[in-house]
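Every protein chain but one is kept in place in this view of the complex.
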Amino acid sequence: MTTTTFTKRWYRVLALIPAAALLAAACSPGTGGDGDDSLPPLEQDDAVAEGQHEAPELAQMVEDGELPPLEERLPTDPLVVDVVDRIGVYGGTWRRAESEVYELEVTERRHIGYERLFNWTPEWEGGSETTPNIATDVEVNDEGTEYTFFLREGIRWSDGEPFTADDIVFAVEDYYFHEDLTADADPRLLVSGGPPEVEAIDDYTVKFTFSRPHGLFLQSVAEWATQKLTAMPRHYMEQFHADYNDDDLDDLVAESSLGSWVDLFVDKSDPMRNPDLPVIYAWKVTQPFGQGTDVVFERNPYYWKVDPEGNQLPYIDQHVVQLVEDSELIKLQAMSGELDFQRTVGGPADRALVMENAEQNDYHVVTMQPDHMNTMAIHLNQTTPDETKREIFRNKDFRIGLSHAINRQEIIDLVFYGQGEPYQMSPSSELFYDEELAKQYTEYDVDLANQYLDDAGYEMDSNGRRIGPDGEPITITMDFANDVNDDWTDALELVQGYWDEVGVRMELNGISRSLHTEIVRENGEHEATVWTGSGGLVPFMQTHWYFPSTQAADFASAWGEWYLNPDNPKAEEPPEGPRRQMELYDEILVTADPDQQVELMRDLLDILKDEFYSIGISSPPEGIGVVTNKMHNVPDQMFNSTSWPTPGPSNTIQYFIEE
Amino acid sequence: MTHIEPSSQTDPLAETTPLGAAPPASSPVGSPTGPGKGIAEAGNAGSGGNLYTASQWRLMWWRFRKHKLAMASGIFILLVYVLLVFAEFIAPYHSSDHNAAYQHAPPQRLHLFEETPDGSRFNPHVKGLEYETDEETWRRSFSPDEEQVYPVRFFVRGHEYELFGLFTTDIHLFGTTDPEAPMYLLGADRLGRDVLSRVIYGTRISMSIGLIGVVMALVLGVILGGISGYFGGWIDSAIQRVIEFLRSIPEIPLWMALTAALPRSWSQVQVYFAITVILSIVGWTTLARVVRGRFFSLREEDFVTAAVLDGASRPRIIFRHMLPSFTSHIVAAVTLAIPAMILAETALSFLGLGLTEPTVSWGVLLREAQNIPSIAHTPWVLIVPATAVVSTVLALNFLGDGLRDAADPYNK
């Protein structure tokens, strides 16, 4: 079942493949935001001393003989990164704060180390385009089964060792597909008809061969889950690998007080926790996570990118992330101008306060466009354990009736500050936008709602309650995570009122995020739940709101399980509609032609329109982030996304600090 | 005092028994220095009552009356319980009545006199509200609409409700004569709900959770503490170990585990009862210690010895002779335990345990307001429930203090 294990994240390439097209687009990973043309270029002279294209501390180290000169550290052909606004100056500390450990942990992927063979472009147009990064070029055969990457020559790990094709082979063979490590590595995106064969043709050429077409491989390597593909320094990690170290690995394990060599390997390969690990990132950790409340990263003298004037990046010396205990504190710190760039600060309710303090405390606000398609979608679990509830939830008229019963405009006005419009679960990107899919059943009409509910066969009794097939009044228990999104409780309380009007009672059961995971995502025991809608911009990537593709399809968990693995005891075979969607998606996976993939996806979405699994509320309002006025080159607007790991692809390396 | 520490070393009840294993050190019951002056004072307070035949309750009442602050607090607490009982009638709106037009509306001023061309006349009213929304910050700013005058009267008609499940009515204690008109005397929250009404409805949960929880803790505490104190020996030891064990487990982990283990299918009402039980599981140990301490000291008293010599049975001695002689103490102890429960409920809500929205309790209201924008922009959503909690807890403490002073009529 290889196809199903790697289906979850897929990327759609519009201008995909011919490699030549990508080649042409190469070398200049465009600019984000609008450049301020009024600034005279003479600033540059202040920025960097004549003839010196590196940070002063590094220049000093070179002088003292502690570091090879810049030319020897940089690749022969370093990647030139466009600046958003102007050429920067060296120095400064970029401060951030996070209140959740999981947010802190992804600092590597998001802030300091978004370094792939190919990266997403800063603009992320339609969520499709990638740009050369570690690789300068790629050749793909016509079937989409062979990918040959040409690596930039002279990239070095932070300890000065060269980065070569061998490191990638090591990552694939000895990490992603090593029998003891593969579960940790999560190789879903690297699979097509089984693991690929990887071959280092020479030091700077690496070839992937798949047994079935993997037309979206270029997008996969820019994706969240493939971070480690370019983060395994073979020369360092071999000593912690059982296949390479027979001598003293046991001693190393014993010394570390960890349980096994796998633990040790995982621990040592963690760039947030191991300061000794060589990286190719702009900054490397000096005070690791777990010691004190801060994590500190310092500039990597071997970083391999330059600005248009040939100055080595990054501009900023140090990146400090503080783990705070309460998210209110992040707001206060941001409002005091203590956080140089914080990607999100609070929700819509905090917006006014954050904006009003900007001038006084010397910061400004940047906007974040969510890649979600909904503020809150209500999922009635069609495979809930209770047979009666199942019957009710599978009744499409019932779902339509409930949808019409919701006063979306009032929810938008009250909970989302008038931002957004009534919206169902429907892709928002231009390519897949379908007015009917987006707007069907969003009209607030109690009479119509009652009519649908009557048609569904659930008559109202004398108390105004609708009676289910078991003769009992219908009550839906809503298990929702109340620590993910502040707005849900309010919005649900309003929905509860609307549904009361049409005779359907909803019990609100606010639970913690982990309990929600346990009940809903792991076991599918819920009757109803809510979530936002990921995959709004790029339907290929997160499909579980479009059809039951994983257990995270909260509207029919057991069908999602079935698609992943029909033998799972929790799995249930879905009916005709969803099954057809699954077939279509399987077809997309092995289709190399991009136009045909779009056609297939549209067919899949047509079935979604007909099935109407989930009840959406509204399109999401923009979020805000905070940038101090001494921090420059941060785009005024960017996507807030997981697959485009905000703010990584906006090139955090060219941000700079100037008082 | 704090309610989150693993061991509440500054327990208000602990003062009479600062030492777990020994009788009260500072409680001079039967102390030879006490009676004379105490009786003289009580006699004066009793203004002519016959001191030597007065029952203990009467003595207590005389003495309690002297304590002005405690008296005032008692009256305040009574009023809060009246709110609890008649919440639907007194609150102008239902706790969940929302209105998109008045989101975050600030408290309106209640005008007593209306300025008319013919001069001012008595007409209690509120002015209408207008708002503008800032395009960029999305913040609303309200201003009174001087043109619109909505008279405010007693016994107006509003939404329908059922009182005590007996009869349905739509009469409210006060409100605007026009049910559609806005009246947010203490402001509106983020969904345009009346903060005043929500606080009134909140008394239901918050004031009863304390009372029921304390009653449960009391039953447990009195029975076990009594047994422990009266019998002593290995029974006492065993019960002391249980208390020691329960007190050794930090409260927060205990709360978290117990609330997380509640069945998911339980309704909010069931969860509410479960939480009172959880609070009293933690709370009974304190009361048990007080009771035990009193038993220890009373056991040595002459009248108990007399009863024993008289051949009275043990239960009779406990319930007829000993218990009555310190019920007053227990009443005081209970009064002091209620505020602890109320605060514990707010702490639980803060941690996101137990009661959550849409249930309305003071803890839930405080949690809703526990954020920076509320403090900065809409302080009323914080100040109103906070005032309710603080004043009630204060009043209960003063009441408890007064009761305790009065409970020892012979003590100076």
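We just call them A and B in the order they show up, numbering each chain from 1.
In this text, a contact is a pair of C-beta atoms (placed from the backbone, for glycine too) under 8 Å apart; a residue touches a chain by one contact, two chains touch by 3 or more.
One rule holds for everything that comes next: contacts and distances are computed from a predicted model.
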**OP:** Name the absent chain as its UniProt record does, using one of the following: "Alpha/beta hydrolase", "ABC transporter permease", "NADH-quinone oxidoreductase subunit H" or "Cyclase".
**Re:** "ABC transporter permease"
Subject >> Among the chains presented, those that the missing one touches >> reply: A, B
Original post:
For the full complex, which residue in B:Ile249, B:Val269 or B:Ala306 touches the chain that was left out?
Top reply: B:Ile249
Subject >> Absent-chain contact - pick from B:Ser96, B:Gln268 or B:Gln370 >> reply: B:Gln370
Original post:
Out of A:Ala200, A:Leu332, A:Val590 or A:Ile607, which is the one that touches the chain we can't see?
Top reply: A:Leu332
**OP:** May I ask you to list the residues on chain A that touch the chain which is not drawn?
**Re:** 5, 8, 95, 100-103, 106, 182-184, 186, 188, 224-225, 257-260, 262-263, 267, 270, 273, 287, 289-294, 296, 320, 322, 324-326, 328-329, 332-333, 335-336, 338, 481, 484, 512-519, 521-522, 532, 534, 542, 544, 550-552, 564, 642
Subject >> In chain B, positions touching the absent partner >> reply: 1-2, 4-7, 9-12, 15, 18-23, 25-28, 30-33, 37, 69, 237, 241, 244-245, 247-250, 252-254, 256-258, 260-261, 297, 300, 339, 343, 346-347, 350-351, 366, 370, 372, 375-376, 382, 386, 389-391, 393-394, 397-398, 401, 412
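Following the convention adopted for this analysis, only the chains that are shown with their structure count from here on.
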**OP:** Could you please state the distance in Å, as a whole number, between where the Cα atoms of chain A are centred and where those of chain B are centred?
**Re:** 48
Subject >> Complex contacts: residues of chain B adjacent to chain A >> reply: 96, 98, 100, 103, 133-134, 136-139, 190-192, 260, 264-265, 267, 352, 356-358, 370-373, 376-377
Subject >> Interface residues, chain A side, partner chain B - complex >> reply: 328, 331-332, 335, 346, 348-353, 355-356, 410, 413-415, 417-419, 477, 479, 482-483, 489-490, 493-494, 496-497, 507-512, 515, 519
